[in-house]
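Shown here: the complex without one of its protein chains, the others still in place.
Coming up: chain A.
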Amino acid sequence: MSNIIDIFVPPKPRDLSEDETADCVPCQMMAFLFGVGGGLYFSSGRVFKGEKIGDNPMWWKYTVRTGGLAMIAYGAYRGGQGWLWDKDRVYKRLQ
């Protein structure tokens, strides 16, 4: 089963347990990669490379760039959790 199959066969609504939503090392790595990778892409300006002049307003470009910087900050925060700060963090083991 996957999240995509769940679109067509929706699971019964339920509250997730603490164990299911607990943080894990792969979750943290994924968040770090997504945050830093996506953030670098958005903040670098490559998003709007090759566009015609005037296609996108400046405020939108600045918003996307700022969002990219926020994503980098989030990625750095998640990447350092558990060993640089927030050292008493408890992780679940994936089975």
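Simple rule for what comes next: a contact is a pair of C-beta atoms (placed from the backbone, for glycine too) under 8 Å apart; a residue touches a chain by one contact, two chains touch by 3 or more; residues count from 1.
Basically, contacts and distances are computed from a predicted model.
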| item | value |
| --- | --- |
| Choices "Mitochondrial import inner membrane translocase subunit TIM17", "2-oxoisovalerate dehydrogenase subunit alpha", "Interferon kappa" or "Acyl carrier protein" - which one is the UniProt name of the chain not shown | "Mitochondrial import inner membrane translocase subunit TIM17" |
| Hidden partner chain, touching residue among A:24, A:69 or A:84 | A:24 |
| Interface residues of chain A (partner: the chain not displayed) | 1-4, 6-11, 13-17, 19-21, 24, 26-27, 29-30, 34, 42, 47-48, 51, 55-57, 60, 64, 94-95 |
